[in-house]
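With one protein chain held back, the other chains of the complex are shown just where they sit.
Chain IDs A and B follow the sequence of writing; residue 1 opens each chain.
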Amino acid sequence: MTDIICPLCGKPNPPELDECKYCQAPLNASGFLAPSDQEGQENPFIVSSGDSDQSESQGLKPESTSPLEQAIPDWLKNTEANFLEGTEAKPESQAPDDIAEQIDSLLSQPSTPDNGVQPDIDDDWLASLLAEAGGESSPLSLQEEPLDEKEVPVNADLTGPSVEESNGDEGVLPPAQIEKPDWLTGLEASSKIKVEGEITPSEAFVIGAGVADTVESADTGSMDIPDWIGKIEPEETPSDQEEPGPQIAPAELPGWLEALRPDDSVSATEPVEDLSAADVVTAGPLVGLRGVINAHPSAIRARKPPTYSIKLRVTDEQRARVEMMVALLADEQKPKPLPSQPVLTSRNIFRLVIAAALILPIAWMIITGSQQVPAPQPGEVPGVVDFTQQVQAIPAGSPVLLAFDYEAGFSGEMNLAISTLINQLTIKNNFMTLVTTIPSGPALAESLISPSTSLEGNPGSYSYYTNLGYIPGGTLGLVGLALSPKSVLPYSLDGVNVWQSAPLDTVATINDFSAIIVLTNDPDTARSWVEQVGPVLKEDGTPLLIVTSSQAEPLIRPYYEANPSQVQGMVSSLAGGLAYGRSVGNIQQNGEWDAFSIAITASVLIILIGSISRAVMKLPMSGKKKES
Amino acid sequence: MEQVLSSISNYLGLLFILLCLGLILFYFFSDGNRPKISLRNIQAFRHVRREVDLAVEAGKRLHISLGRGSITDLQGGAAFIGLTILDRSARAASNSDRPPMTTSGDGVLTILSQDTLQSTYRSLGTEQRYDPTNAHMTGLSPLAYAAGAMPTIHDEYVSANFFTGHLGTEIALLTEAGERSRSLTVAGSDSIHAQAVLYVTSDEPLLGEELYAAGAYLGAGPAHLASLRTQDILRWVLIGAIVIGAILKLFRILN
Partner (left out) sequence: MKKILPTSNAIIAVISGLLVLLGYFFPGVFGNIQSILIGWSIILAAFALLLGIFNLAFVHWKKTKAGGAGGINSIVLLVSLGITIILVSLSGPTGALSLWIFNSFQVPVEISLLAVLAVVLVYAAARLLTRRPKWYTVLFLVTVLIVLLGSVPLFFLGEVAPLVALRGWLAQVPAVAGARGLLLGVALGTVATGIRILMGVDRPYGG
């Protein structure tokens, strides 16, 4: 089955199709038969009656039509026919190059894609065609002459899409060596009439030579040429065609149109009026010309075009809005300052009232030195009696370890008991070894010990003590202190090695002290002393005594009340300090107990009144909420 | 019996620790196969999560106070919990206009809190937001620490305060400062006295060992959930040991 090569895309299509299935271009008008199908056929343009496919695809008439003739569009045929009727026989002349090229393109292979079918296959049918036409066949050469791109587009409309493909290909060449039949040469000649002035002389020479060859070969052709082709006579030369002949009868124009016709007597190029007296333009683009229409000088004044500012015209209002936007965007990055809270609120007033209710009675009691409230007795406060006894049992002049582990803020509560203790120890001339597990302990200890009065009675003269300072690691160093205090605290704060001189030269472990007295407000610190140092002390029976605050007393008391007790004596809170003072004969107080008593009373009253009043006030409000 | 007890008493602590370790490891590796445990509702932690979100939205700051306990003391455990809460809060509030601020009363805690903040921001890829001055020490003594932390609550636009660590009765000053600045206070301490004070002064107190459940409630990881379950089991073990010991003592089996 023969395939039709699409003239547009060059792809083979089945013969039964009218349009290319790839690009939908019409196949019947200008389709070419696939060259492969033409192999072996001597006369591919002569269709046998039994070959229905060929007849359908090619649409050939069995008696007179040929494939090449089918390639010629009908309008061309008609035009040529009309032309032949109205024209004289023209001598044979060189056909226009463009028409020659059209015909050559008909003879030449249509444009193929890069991977298209090799043109060698087309050579055979063309060769056979030529052989039939002129008895000479020569193989087509694809690249004999490059086609002129200028000429080809002109002929594209005439020859159909088959030529368009050849336009883009530089490889499609007019077969200069092909001998064209006479009919073809005549056809070229007749078609030259329609093309004027579009062929360059050099190309005309080439084409003319080519045409001449074809004309010559046409005479020797034994091809059956139709009659109408034979009537076609060579055209005139291109030079002759440039002059338009009065062959077309002039049309009859209406009167108004006739009036518009320019007067032939006047040359179109000549000026309408006499400009010899006119001024000559001396400036501007029309310099040197005469008769230039006078215009206002400013209209044609040659000047430098004004420069316009490229700055954006911004009004003040717009500028203000821009600045506002910029400020808004900048503020997005900054955290916004929050509104400050009011200073005077009901809460603050209530706080002030409570503070006044507490502070004023206390101050009054202190100022007046009131002693109305009976002071606590030693037996009434647990641990005071044992504490007193243990302290009194310490041998005179023996070293005692004092651990100042309470914060300066608790001085008001604990200093009463501590000062009594220090007084007792100074009376017995005990060597006080001061240690601490908190950073402010050394200063606190020094501030309490240094004003102590010695036996001589001079305040601040007591020097039978040493301040070893802060235990490294705090409570973490208690184990080390218990096992080897010399290694943990080798020097005092003064830089003196106290372990080399009496009385600490006899101290190897913490057991060698006469008593360990821990002064702390923190139950955790007291617990650490009891649990870390206590087991070491238990072996030799060295007493562990604690002076503590009222807040720690509930947690330390079990150690005191345990059996065997781990704490041999304790003094806690202000009551314990007063009781201890009374136990050693120091009954003087400066209104502290009365102040404490009135403070507690005021606190109880404030708590009661405040709780009841707020509860009473809130009850109706909660009732209203429930109702709502 | 007493000889046996005395012989193992030396290693009783080690046995207890090994038991605790075993339970934690068991629950840590087996929690994936078990149904998710339901934790009882602790309102304080719910408020922690809510306040973190509110702080970010309002452009305010979170204040996390780690207390004054040294890690070399018994109080170090509560301080580590504070660091866990700091890590979780910093993660949630990392993109806030005002990043969280932490105060402490110990030098080691200050360094640890700075390290925690830095590693948190690094893990989130926002290390450029880390500011070492957001974690600072305010004082060495308890009251000095409280006095130094109060201006932070007043001046730094704090929306919520989380006090978690070893704090004493001075925490009342901090909660009062939080109330004055109208900021929420969620507080927990290992000190008995502080817990009593917190019940009165704090908005959301963490009493007892609720503080040590912070990691589990704030999603710090499966290890925290495992340790929480371990604590629950060991609590019952201790209860049983106390009851048995009391009965033995009552019947004079134990002297």
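The criterion applied here is as follows: a residue touches a chain if its C-beta (ideal position, glycine included) is under 8 Å from a C-beta of that chain, and two chains touch if they have at least 3 such contacts.
Computed from a predicted model, the values in this text were never measured in an experiment.
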Among the chains presented, those that the missing one touches: A, B
Residue touching the undisplayed chain, where the options are A:293, A:327 or A:615: A:615
Residue among B:5, B:39, B:124 or B:238 touching the omitted chain: B:238
Contacts of chain B with the absent chain, listed as residue ranges: 10-11, 13-14, 16-17, 20-21, 24-25, 28, 70, 72, 74, 76-78, 80-81, 83-84, 104, 106-108, 110-112, 114-116, 118-119, 132-133, 135-138, 140-141, 143-144, 146-148, 151, 155, 169-170, 172-173, 176, 190, 192, 195, 197, 199-201, 207-209, 211-213, 215, 220-221, 223-224, 227-228, 230-231, 234-235, 238
Interface with the undisplayed chain - residues on chain A: 350-351, 354-355, 358-359, 372-374, 407-412, 439-440, 442-444, 446-447, 450, 467, 469, 472-473, 476-477, 480, 493-494, 550, 553-555, 557-558, 573, 575, 593-594, 596-601, 603-604, 606-611, 614-615, 618
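Keep this in mind: only the chains that are shown with their structure count from here on.
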Chain A-chain B separation of Cα centroids, rounded to whole Å: 39
Chain A partner contacts - residues on chain B that touch it in the complex: 59-60, 70, 72-75, 97-98, 140-143, 157, 168-169, 179-182, 191-193
Residues of chain A that touch chain B when the two form their complex: 335-336, 338, 341, 347, 407-409, 438-440, 473-476, 522-524, 528, 551, 555
